[in-house]
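Let me begin by presenting the structure, written as structure tokens, before commenting on it.
Only a single protein chain was left out; the remaining protein chains are all shown in position.
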Amino acid sequence: MYKYVAKYFIPSKVFKFCNLTALPAFIIGIIAFLLSSNFVIYSLPADIEQQEIYRILFIHVPSAILSELIYLFLAVNGFIYLVWRTKISAIFLNSAISLGLIFTAIVLISGSIWGKPTWGTYWVWDARITSTFILLIQYIGLIALRSSFSSQQTTDQILSIVSIIGAVNIPIIKFSVDWWNTLHQNASITTSGSAIDSEMLIGLPLMLVSLLLLSFSIFARNIQFEILTRTGKTSAMREIING
Amino acid sequence: MIRKNRLNKIYLIIFFLLSVGLITFFILRALEKNIDLYLTPSDVKAADFNQPDDFKLGGMVKVGSLEKLEGLEISFIVTDFESEMTVIYEGVLPNLFKENSGVVATGSLNSEQNQFIATEILAKHDENYMPVKIEVQN
Partner (left out) sequence: MDNIETVLFTFLISISLILILSLSSYIRFMTKLKNCQEDLDD
């Protein structure tokens, strides 16, 4: 299996793929974001309880999903890197950290703005909010670690280990609303269905796809940067840059 | 398929992750008091309840229990459908505060231990979202 997967992940091929897709993903992403934002803010009906303010959900929830998925992505790549020593996993890991940080920041900011008019407070140290805040610190920690070691290999190994350990926080964030009495409400979308009316629900995948496209364009540029940083030999560099 | 030293490494990482998970579990158990949890009226009414300091009381506002006292002062009953507790509060209320809706109040019990004097009221909303239109149709 390794043989079949590995041939698609040669740095020069990945670089070329990213070079081709980064700009289109960005342009489509921006257009999709503007259209779906317009749709969820002006076209969808208001909520019975929360009126207009509930629309923050459409940026809050997709960002929350992404901030957690990106962390799992880091941990999985860290795991693959530690076991198989595949350089590309380390490149993926390094390229996704800043994205995760931004989405975690968006979750906390949008949640805070949402909390004031609905709950009556910007911030409480409830289990969901505290564990998400810890996720933010984990991302900041990873970014700090990235520039703390002189050797690239040591950095990659440390980042892998730290991101694997930190993955323990992800189930805690997910289940915090079930395990403890929190001010934060329970999950709306569970295996038994959605507590968000189907008419409104459509906004979520739209926003999620737009954010995914924008994330991919950033991710691709970061990958290209990491590949260039890690390529030493002139011949290899020539092959990457000139295609 | 997978070479032996790689397999060993996988076992090592899984073992490591499980240990970290277990440690985190016990740390969380120990720190539980420091996260902003709320107590239900049943917790407060329980025989072994002993908390003179401020704490948080959470539950549903009982239908028909919300009363205006003098000025901005209000009183209502918080219920968890097993026990009830009367809450007295004076101040600004969040928009979503209403009867038959979730609430988390910060404060302390009065000297007779039968009323909860709140200093802050937060509304806890549920996970349901319904368009306004449906209500109009009914």
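In this document, chain identifiers A and B correspond to the written order of the chains, with residue numbering beginning at 1 in each.
Here is the rule we use: a residue touches a chain if its C-beta (ideal position, glycine included) is under 8 Å from a C-beta of that chain, and two chains touch if they have at least 3 such contacts.
Since the model is a prediction, treat every value here as computed from it, not as a measurement.
The chain not displayed here makes contact, within the full complex, with A.
Only one of the listed residues, A:Q51, A:T121, A:Q152 or A:S194, touches the absent chain: A:Q51. What chain A contributes to its contact with the hidden chain is residues 26, 33, 37, 41, 51-53, 55-56, 59, 63, 98-99, 102, 105-106, 109-110, 113-114, 117, 211, 214, 217-218, 221-222, 224-225, 228-229, 231, 234, 237-238, 241.
Just so we're on the same page, only the chains that are shown with their structure count from here on.
Partner chain A is touched in their complex by these residues of chain B: 6, 9-10, 13, 16-17, 20-21, 24, 28, 32, 34-40, 58, 92-97, 101, 104, 120-135.
Looking at the complex, you find that chain A touches chain B at residues 44-51, 54, 57, 79, 82-84, 117-121, 124-127, 130, 164-165, 167-169, 172, 180-183, 185-188, 195-197, 199-200.
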